[in-house]
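Of the protein chains in this complex, one is absent; all others appear in place.
Then we have chain A:
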Amino acid sequence: MITKEAAPAAPAPARSAAEPPSRPARKRHRAWDEVPRWHIYLPLGIYLLFTLIPFYWILLFALRPAGSTSLVPWPMTTVHFEKVWTDRAFGTFFQNSVLVGVATLLATTLVALAGGYALARFDFRVKRVFMLALLCSQFVPGALLLVPLFEIFAGLQMINSLGSVIIAETVFQLPLSIILISNFIKNVPYSLEEAAWVDGCSRMRAFRVIVLPLLRPGLIAVGSFAFVHSWNHFLFALMFLNNQEKQTIPVGLNTLMSADSVDLGALAAGGIIAAVPVVIVFAFIQKWLITGFSAGAVKG
């Protein structure tokens, strides 16, 4: 630091003829992407308020006693959580949601990995048709196919079984996942795999040992996407699961909201239970998510 400051001091007069003197100084202190601090902190602060006040509000309702209008959740109570967890069956909903989320995550990742590998590494005859089908299915709204889907699952005797929701969530998660994963695989040099074959690896082993570790950020991004989507989505569960024992958390929340007299404390507590797993997932994958997206960005 000291040497850097000292060095330009001597030749400064000679340089100032060619360049304005402030220029090198500015370049040293501020990188290309830096603007004055308040340009960052002021808008970010305002946006943070908009983001966090709703979160605070739900915490407030969940933690303060019913009927209180205090803006600080003190004295704190856990009565809403207890009520929602046991009386409103959120414990059961939670288990069901975890099951659906994890199963969807595994199914989506495996199926999309196979499909993505085929798209990234082979030329085959139905490839273009398959790609086109993937793109088109992006425009097919799952919500609008409820009636035929219901009939299919009724025919398969899967109404009231979590399997129907897992299949539906997986299917609608697949197209984007396949596109993302195939882009991730394309980013892994093919020569790496070929080198492994030359060394005597089977195709499967080469994939497992060479490609799979490099795909980790992509798989985490795709898997967490699948988990969060199935955790959050409620229409399939609402339609295909009639039995309260089988319901998932979003349906439970909707029930709390549409009750005749809305119990705000219970609603807030239920909302927090619904948010916790997702928040944890995102806290862990934050880093991978953005690199994962920029690596696998849907660029064709």
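Assume a contact is a pair of C-beta atoms (placed from the backbone, for glycine too) under 8 Å apart; a residue touches a chain by one contact, two chains touch by 3 or more; residues count from 1.
Everything that follows uses one rule, which is that contacts and distances are computed from a predicted model.
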item: Name per UniProt, for the chain absent here [options: "Sugar ABC transporter permease", "Acetolactate synthase", "Dihydroxyacetone kinase subunit DhaL" or "Flagellar assembly factor FliW"]; value: "Sugar ABC transporter permease"
item: Residue in contact with the excluded chain [from A:111, A:201 or A:214]; value: A:111
item: Missing-chain contacts mapped onto chain A; value: 27, 31-35, 37, 40-41, 43-44, 47-48, 50-55, 57-58, 61, 69, 71, 110-112, 114-115, 117-119, 121-127, 130, 133, 137-149, 151-152, 167-168, 170-172, 174-175, 178, 190, 194, 197, 203, 228, 231-235, 239, 250, 253-254, 256-258, 262, 264, 267-268, 270-271, 274-275, 278-279, 281-283, 286, 289-291, 293-294, 297-300
